[in-house]
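Everything below concerns the one structure shown next.
The complex appears here minus one protein chain, its other protein chains still in place.
As written, the chain order gives the labels A, B and C, with residue 1 at the start of each chain.
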Amino acid sequence: MASLETGVVVAQETIIPGHFVLTLAAPGISRTGRPGQFVMIDVGAINKLPHPLADPFWRRAFGLYRVDPEAGRVDILYRAGGKGSRLLALAAPGDKLSVLGPLGNGFPLEEAEAPVALVGGGTGVPPLVFAGRVFASRGIPAKAYIGGRSANQLFGLDDFAACGVPVQVSTDDGSAGVRGVVTDILRPDLEALEVRTVFACGPTPMLRAVQGLVSQFKLPAYLSVEAYMACGRGLCLGCAVRLAGDGEPRYANACTDGPVFRSEEVVL
Amino acid sequence: MASLETGVVVAQETIIPGHFVLTLAAPGISRTGRPGQFVMIDVGAINKLPHPLADPFWRRAFGLYRVDPEAGRVDILYRAGGKGSRLLALAAPGDKLSVLGPLGNGFPLEEAEAPVALVGGGTGVPPLVFAGRVFASRGIPAKAYIGGRSANQLFGLDDFAACGVPVQVSTDDGSAGVRGVVTDILRPDLEALEVRTVFACGPTPMLRAVQGLVSQFKLPAYLSVEAYMACGRGLCLGCAVRLAGDGEPRYANACTDGPVFRSEEVVL
Amino acid sequence: MPDDVDLSVEVAGLRLKNPVLPASGTFGYGHEPGALFDVSRLGAVVVKGTTLRPRAGNPPPRIVETTAGMLNSIGLENPGVDAVVAEHLPLLARLGVPVIVNVAGDTVDEYVEVVRRLDRAAGLIPAGLGLELNISCPNVEAGGLEFGRDPALAARLLGMVRAVTGLPLIVKLSPHSPDVVAMGRAVQDAGADAISLVNTMVGMAIDIWRRRPVLGGITGGLSGPAIKPMAVAMVYELAQHVDVPLIGMGGIATWQDAVEFILAGASAVAVGSALFANPLAPLEIIDGLVDYCGAQKVSSVRELIGAALPRRGS
Partner (left out) sequence: MPDDVDLSVEVAGLRLKNPVLPASGTFGYGHEPGALFDVSRLGAVVVKGTTLRPRAGNPPPRIVETTAGMLNSIGLENPGVDAVVAEHLPLLARLGVPVIVNVAGDTVDEYVEVVRRLDRAAGLIPAGLGLELNISCPNVEAGGLEFGRDPALAARLLGMVRAVTGLPLIVKLSPHSPDVVAMGRAVQDAGADAISLVNTMVGMAIDIWRRRPVLGGITGGLSGPAIKPMAVAMVYELAQHVDVPLIGMGGIATWQDAVEFILAGASAVAVGSALFANPLAPLEIIDGLVDYCGAQKVSSVRELIGAALPRRGS
C-alpha cells in the first residue's frame, strides 16, 4: 500500500550529462517496492518550504531503480529535463523530500515465463534494471534490449552486466550496437523463439512498436505506460488509458490499474 | 545605473537561525553599489532553470550589506522567512543567480552632517552596517541604535563594533540592552544634541516612530522605506509611496525615487 | 489555548466539526485507501460528479499541469447514481461524517432524477447527506447554454430539484457567471441552502511540438493556486449580497489560503487540486486554523467568517 514517507537525500550523482541517480533514505518504500512500481516526489517542497511552491505544481513520477531494504534506501534514476526534475537536481544530501509510494502494480515477475526480454530505452531503463536484478538473483534467464539515440545517451547497461543479464543495444545513429530501433534487435530473438515473455518500458512510440511485434508473435507482453499523473492514487481519474475493445470507449487509470498493462489490453 | 548581472554564489552562511549571509561574485555591482542601495535577485531562476519558476514570481529585494570592489564581491544579509528567501537559502557555492542592481538612490552620505545616527532593526540593519563602515573609513562620527525583539534576534552588532562605530541596543523583552523600542535609546542622544542627522532602516512602525521623533527635534532624517516591488526599475508604478502634502494625493516610486526618502517628504 | 478553539460550522443544515472539505472530483469517493489519512477528521466528504447513468469520461490526455495549476477534462467519468448509492454510500457511512454528493446532468430531468434517487438514500448517511448541484455543465435542453451562466435557467433548475428533496442543497457556481451576484441571488431565492464557488475556469494548453491542443477534450477546467485571487474576489463579492452560507474553493493549498476565503465570507472551504501534491493539506489546514484562531484570540472560527468584508449596511 502506498504511503507518504519523508525521504532524506543520501546522495545525488550525475551518471551521464543531465541524468542523476538520487539515493534516498526511505525505509518503508525500500521494503515493499517492486520492479515496475514508482514513487511520486513533491519537487515543489524540498525541505518543506513554509508554503510549498506551486510551480512545479504536481509531484513527479519516477520508477524504482534500486531498493536496498537492509539499508532502508531507494534509488531513482532520472533525467533532469523540465523544471520539476531540474529543481529536484538541486537537492543535496540531508535535504528532505516528500515521497509517495510505492505506487502502481509493477511487472508480474512471478507469472512471467522465462526467458524474459527486458525491452526499453531512455528513462524507461531503470525499472527494467530492477527487474533484471531480481530475475538474476532468482536464476531466471532474462536478456535486455536497450535502444537509444546514440552511444552517449545510453545508461544502465553496466547494471545489467553487473548482475549477469546479457544486454544488446541499438542506436538511431549506429554509434553503439546495431543501427536501428530496439524492435530491430528484439525481432531476431523472437524469431529464434528465445523469448517467452516481454517486459517493456520506454517512450510511447517504442511501446507501440513492441505492441505490434509481440502481437505478431503472439507473445505475452507487459508494457509500462506513461501518462500525465496528478494524484497517482486513483482519485482524479486524470491518467486514463484507453482499453482495447469495441463500442463505447473504456478507460483504466495508469496509476492504480497500471502503469504495467498487458500489451493487448491497452490502446496506446 | 542598474544592470543585470549573473552572480555566482561564493558562500552562503547562517549567522543566526534563519538568517543568512550570501556572498556573490558580482563585480559590476561591487564597484558601484552604495549604502542604502539594493539588489533584486531572481529566486525563481537559480541556475536559470530551463523554464524559470513562476512561484515565487517576483524577484526579492535585499539591501547591500558589504561590497568588496577589489574581490568583485557583494554580500547580502537576509532572513529566510517566506518561500522566495527560503528558496534562495538552497543556493550553494557555484550556483548562478540573476542579480539586478544596484537599485535606488541610497543614503546621502555626502550631505549628511555628522554625527550621524544609524537607526534600525531586523533586516533593516545590513544597509546601516554598510553606511557605518563607510563613515568609519572616512573618520566621520556615527553611532548605531539597533532595536530588536530579544537578544537572540540581533545581528550586525559585531560589524559596527569591528569598524569602530559604537552601537546601542534595545529589546522588547530587555534580554539585551535597554528594555524598550529603538526610539527610547535614540531620544536621549537627540536631547543631548549628539546627533545631527538620522539614517533609519527597519519595519514601517519603527520608521513611523523615528519620523515622529525627528520631527519633534527638527532633525534632518532619511528613511529607507519598504514597499512591495515588482520591477524595481520605475516601470510598473507599483511601489507607490504617498508624498506629504495637501490636496490630491501624490506618489513617488520607492524603487527609483527611494527607497531612501527625507523623513518629512513621505507619509508612511 | 488552541485546544479550546471551536472549528465547527453549520452549512446548509449540515453540522461540520470543522470547515475543511475536499473538493468534488479530487478525492474520489473518500473511502479509498489513496486518501492516506483518517478521512473522518474532515468536516465532510464531498464525492465526485454523479450522473444518472454511468459515464466513461473523455479521451486522454485528460489532465495537464499548468503554471501553479492544472487543466482537467475528465468528462464526468462516474459509475452513475445507482452504483454510487449501492457501492459507495455504505462505505462512506462508516466514516461517520456528513457526505456531500456532487450532482451533474445534461438536462433538468436528469438532475431531478439523480436528486430523487439520492434523496431516497439519505437514510444511509446518519451524519447527514447533502447535495451539491454542479451547474456549469452544458445544458442540452437550452441549446448549449449553461445553467451556470444564466440566473433564470439556474433558478428554474433549482425549483424543480427543490420540489423533490428536502436534503441540504448547495449550488456550485461557475466562475464564468457574468454576474455572480445576480446568479447567487437567483439560486438563493429559488431555495438553495448554500452556495459553493468556484468551479474551474475554462483554459487550454497547446502542445507546441504537435501543434495541437494537449487535452483530448481540447479545452479543460483550470484549477489550483493560479485561480485563487479570482476565487477570493468572487467570494468576497458574493458574501456581501447573499445570506446563505458560502463554501469557498479555488487554489487552496495552505491554511493561510483557507483563512483568506473565510475572512472573505466563506463558512467552509474545500481543497481540490492541492491534494494531489500534498495529500495531507486538509489536516495541515485544520491545525493551522486552530493556531490562527488562537493567535487572533477568537474562540470560534465562526467569528472570523467575513471578517475582512466591509461593514454591511442594514
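Things to note:
The definition used in the following text is that a contact is a pair of C-beta atoms (placed from the backbone, for glycine too) under 8 Å apart; a residue touches a chain by one contact, two chains touch by 3 or more.
Fair warning: this is a prediction, and the values are worked out from it, not measured in the lab.
Every shown chain that the unseen chain touches in the whole complex is listed here: A, B, C. In the complete assembly, the contact with the undisplayed chain comes from B:Leu100, out of B:Val9, B:Leu100, B:Ala117 or B:Leu213.
Remark: the omitted chain is touched by one listed residue; of B:Asp42, B:Asp159 or B:Asp257 this is B:Asp42. Only one residue in the set C:Val81, C:Val101 or C:Leu222 touches the chain that does not appear here, and it is C:Leu222. Within the entire complex, the positions of chain B that touch the omitted partner chain are 1-4, 42, 44-45, 51-52, 54-59, 98, 100, 227-228, 230-242, 248-251, 256.
Chain C residues in contact with the hidden partner, per the touch definition given at the top, are 66-69, 71, 149, 176, 178, 201-206, 208, 211-213, 219-220, 222, 225-230, 232-233, 236, 251, 256, 259-260, 263-264, 292, 296, 304, 307-308. Touch with the hidden chain on the side of chain A covers residues 54-55.
As a convention for this text, only the chains that are shown with their structure count from here on.
Relative to the centroid of all protein Cα atoms, the closest per-chain Cα centroid is that of C. The greatest centre-to-centre gap from chain C, using C-alpha centroids, is found for B. Among the chain pairings, A-C comes first (most C-beta pairs in contact).
If you average the CA atoms of chain A and of chain B, the two centres end up 50 Å from each other. Computed from the mean C-alpha positions, the centre of chain B lies at a distance of 45 Å from the centre of chain C. A straight line joining the Cα centres of chain A and chain C is 36 Å long.
Residues of chain C found to touch two or more other chains are 67-68, 225. Multi-chain contact residues of chain B, defined as those touching 2 or more other chains: 54-55.
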